[in-house]
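Of the protein chains in this complex, one is absent; all others appear in place.
Moving on to chain A:
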């Protein structure tokens, strides 16, 4: 098993761009949490294409063997795509706002100030509706757009964990029924995992589906193995082909769940900063581990190298 670190080809433009990016990123509040190698990073699958935002936007059409620099809409902190709308890419920007591409990142619609000013720490597209976009605004709350970014409204305040409001650093629309006529939105925060139904009634802990029945019946709660506490969750992914399969990137490593986030197992021990899962194969994942992009085709059991960027 080999691994190759993603490298920037040292031309003048990229050196200057990277230097400027690091300079900007280091001034951001979330910088320390964003990536172990110091640069905020995000990953997404657009069909078979892998998108990597790290000091720029890069696209690979061959599983990571070769990469092409793409037009970047700004300093991208988060990416979201949708299995039913190839080419749709939503980018949350450090300088504020959300940009949307409908051609896989070749061009971007830059929305004017339709969201309040502030860093967009995470974005997600609703699994059942590609026109529904969620964006987490640092220090503010979770916003939603029901018309593909044209208009926005506050959906919910930030989650309350460990006696404080916490910014979602990662969002995932998880196509598991809430029992309220909708599905869940999971959020990774600096201190742990939480979720809210897409009716936005309340943030709540992830618990087994039969936990409420056990509570009512006075029985022992079902077993759980949550993510390690007190660690930031930097990236979250739910497999469109099997929504109960989830991946989470934490400083302690890459973690996987087969049951919608109730029981987690570590799949890589190097600090993970970003993860994405293929839309049709829940075992095909891309992750930044120790600052290096790696690919797994077996749900994280083994990892393979990618080509140079």
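FYI, a contact is a pair of C-beta atoms (placed from the backbone, for glycine too) under 8 Å apart; a residue touches a chain by one contact, two chains touch by 3 or more; residues count from 1.
To be clear about the criterion, contacts and distances are computed from a predicted model.
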| request: For the chain that's not shown, choose its UniProt protein name out of "Selenium metabolism protein YedF", "Cytochrome c", "Insulinase family protein" or "Sugar ABC transporter permease". | output: "Cytochrome c"
| request: Based on the whole complex, identify which of A:95, A:205, A:259 or A:305 touches the chain you can't see. | output: A:205
| query | What residues on chain A make contact with the chain left out of this view? | reply | 141, 154-158, 160, 163-165, 179-182, 197, 199-202, 204-205, 207, 211-213, 215-216, 221
